[in-house]
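For this depiction, one protein chain was excluded, whereas all remaining protein chains were kept in their positions.
And then chain A:
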């Protein structure tokens, strides 16, 4: 008995200490900054997107590894919402991936909090970029993100659906009143089978464009709100008569269809959003062709449009492989072959080198042509939005949805959003 017990004690102590020792052993040091073909360094790269983007990204990574045998890229992806929750926990633990695909909405949150590498300190060629675009990746003189591509706001429509209802295609210029009438006409003529569109006043960026059309800044230089409650009330009043009619799809349907969009599900005839969603909408809806028209404006000379970086490439401030990360970013934004792989699925390539090296056909050409057609209306890209903007954007959508459910009236919705926004700005001040 005693022997057996001694034996057990020894085993238990041994097992426990083995675990502790093993835990100590994992903190081995990594070799220097650069690798070689025989002994490559590995960098982690993460992005959000669907399977289609994953496929394209893997191709691009394979090409990069072929051209740079001293670097291996370990890729990883999730959907958009989960992406930011993951980054937040990684940042808290000090373990952000070396290179990341990034969104403008979150650039300040991480850049201002010293989580991202200042890319002007490493070697990335930005000669082929529009000078007006680069500032959107910069905060207080530091470059945290390089745009991969641009997108612009547009009204999507399905010409086949309009033809079947006997409605003429938009002529490329409309006021809000005309646009509303158009949405109503779709609802009336289809007898409720197809809705005109979703409630465009629930989209933050469309609101931002409307503000620009009225020469109002969304955010002031010092990170405060640049518009008043009355502005927001006016905006939400634009579709007040349309809610609950065939012009606008009900929130019940939108929720049922999520995460698919009503437009992608063939429930609406139009959608107001970024032009790089084209490939996704085509795949979702199975439509033969989709077209783009400019957003409505009451001032035909000021559409409030701008090119926004549809996504940026950033690096972690803590990466051990600055050089490798920079080479990978440079490759992803400038290489013409990468352009050939992604076409317009990331947006229209921002770098002229990449854009000129890419052949655009079919719907890709539509997107490129659209951005060319609105060129004369384009104004400077907005500065990176305020810290916590991702939250504001989400609450804007949520409160507009409450408005459509009839849970809040316009005054209540405006008060609710301003309360959240002011609370957030105070919180991050």
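Methods note: a contact is a pair of C-beta atoms (placed from the backbone, for glycine too) under 8 Å apart; a residue touches a chain by one contact, two chains touch by 3 or more; residues count from 1.
We adopt the following convention: contacts and distances are computed from a predicted model.
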Chain not displayed: protein name in its UniProt record ("Kef-type potassium/proton antiporter accessory protein, CPA2 family", "ATP-grasp ribosomal peptide maturase", "Binding-protein-dependent transporters inner membrane component" or "Sugar ABC transporter permease"): "Binding-protein-dependent transporters inner membrane component"
Just one of A:67, A:177 or A:407 touches the chain that is missing; which is it? A:407
Touch with the omitted chain, as defined above, among A:44, A:391 or A:414: A:391
Just one of A:256, A:359 or A:411 touches the chain that is missing; which is it? A:256
Of the residues A:81, A:163 or A:240, which one touches the chain left out of the display? A:81
Just the residue numbers, please: which parts of chain A touch the chain that's not shown? 1-2, 5-6, 8-9, 12-13, 15-16, 19, 81, 84-85, 88-89, 91-92, 109-110, 113-115, 250-256, 258-259, 388, 390-391, 394, 398, 401-402, 405, 407, 416, 424, 427-428
